[in-house]
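Apart from one protein chain that is not included, each protein chain of the complex appears where it belongs.
Showing chain A:
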């Protein structure tokens, strides 16, 4: 019979060797491992003199020769009981020591290390999950101590098993995190070891904090949970081995031992998952150089095989491994991803427009109406909206909607990478799936695929569900924010609506009043415009000097009255053939463009000299007693844009709109008197040829509404005569002083 405790309780050898090991199934290996561990263990337990004496007794027991059968059986039973007791005590004793050392490490050593100068980088990450482990271990011991039983007590075993079982879930969660993170701890310690001076310091601190233990590294302590969790099955099985099946606590003990094994399996599975996930879930940002470096014959072969498998799937050559459950999860995930991405973009667009809205400050331009109630109210309302109501809304939007959606979007990367990696591994796996026996590498491939697959099957539902709930919550918040905004505004308005003159009107009445007022205002504006243009823009009337009169006669005889123009300003000739003339001089137009086709220079006859003058300085000069000048072409453009034009032809439906850039009215009020009291009359008869035009009788008084047509051409004027409105050729109009009577009688 192999004794679980070796007689060679050697003096403690300081050989720390952090080791991860998984519990192996065979009992022989178990015991072997146990022995090896004994050797490695450094003063964890067996310094106790009582324990040592017990050990010696056991070895004495072992070496004694057997006596009678009954005596032997009795002795055997007693031996077993002793061994069981020992094993039980060992479990408890080692647990206490284990806890004590962990506490030393976490408190004393840690604080001493923290005092080191320079500061150790990332020191805290070494102690990340150790608190939970300490906590669970402490609870186990306190549960035992509560009952105040000793291992000699028959009920002790039962208590022990109960305590263990009750804590197994917590133990699993505490240890699984610790183990999954342990690689980080070793890596960090190695980084410390790189710096010799620093490492010597650290070792000094460790040794001084716990001199009895004589540890030479941090991992000496930090590896203990890794070892401990794996020891529980061994310790429990050892107790079980020396327990009679008839013992009242036997089945409980058996259950506990199984639980301990299951714990270890799950913890290791978790560790494996994490390793695989960590390896593949990060979005690698590799430069092209990195990617090229990664290429080698192996990786190329791998990728080629994957691609060919993929193509086989797509073309139907090879059957696809269809996993409906996974496909459903994957499909949901992609929909979720799409929804989240789109929502994120839409929310950002929304916030952009909100910012633009806030950047406008219409309340600053109050048109000097700061004495008027409506303007004041408006200003205050918009200021409140813009300076604190909307900014609050925006801030809440950002915190409760925008920030979460950003975070959520970032989290999508991990699962996405894993899903695509799974597909890759699946393709690899399918290639080797059918093989009866797999090589080590192939086994690894198969395992990786299965690990990722299981991981995703387990966790995607959670991810999908949580993400959906988050989305829902955000949209609820979105709605609530709008409600609050509207409520704030309503409260704001309450203070103002009584102050407004028409605030109490019913909606229909109000809008009617508003429209009427605005119409009225527009009409008044229009009449003002008319006044300004009509009265003020008329160029002044100057009497014709005798010289001018003579020239007028000469030019009219030669060229006809239709060609007589007057200079509006002085011109000074700069080029060849340019004339220099004074303001008010009369000329006759020979050509409305120069030899190069430039319409801005007109060839004129100045009653002798001929040359070019700028056309912008020329204005038609009208006289009364001439033949009717030819009316300009009927412009068909008057048909389009029905709205305004049509209306302006029928009596008084809509007033014509004034355009700001009306060209100078070409109508020059001609003068035969010095007194500028003039009236516009029809110079000649005119027959309207379409519904846009109006007929004229020579001599009847008319009122000019617009001295140009829709296109700005001054050839036509919009006039009102006999109550009708329409277009007439501008050169058919004439201006007479009011005191003269018309030359032709009315018909």
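The rule is short, and it goes like this: a residue touches a chain if its C-beta (ideal position, glycine included) is under 8 Å from a C-beta of that chain, and two chains touch if they have at least 3 such contacts; residues count from 1.
Quick note on the criterion: contacts and distances are computed from a predicted model.
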| said: When one chain of this assembly is omitted, its UniProt record names it as which of these: "GPI-anchor transamidase component GPAA1", "Vacuolar protein-sorting-associated protein 25", "Bridging integrator 3" or "Trafficking protein particle complex subunit BET3"? | reply: "Bridging integrator 3"
| said: Just to verify: which one of A:72, A:482 or A:599 makes contact with the chain not shown? | reply: A:482
| query | Which one touches the absent chain: A:127, A:199, A:250 or A:378? | reply | A:378
| Which of these, A:128, A:155, A:300 or A:532, touches the one chain of the complex that we don't see? | A:532
| Contact partner of the left-out chain, one of A:369, A:444 or A:577 | A:369
| message | For the chain left out of this view, which of A:500, A:619 or A:705 touches it? | response | A:500
| said: Under the stated touch rule, tell me which residues of chain A contact the chain that is not displayed. | reply: 273-274, 277, 281-283, 332, 335-336, 338-339, 342-343, 346-347, 349-350, 353-354, 356-357, 360-362, 365-369, 372, 374-375, 377-378, 381, 396, 399-400, 403-404, 407-408, 411, 413-415, 417-418, 455-456, 459-460, 462-463, 466-470, 472-480, 482-483, 485-487, 489-490, 493, 496-497, 500-503, 507, 510-511, 513-515, 517-518, 521-522, 524-525, 528-529, 531-533, 535-537, 539-543, 658-662, 674, 676
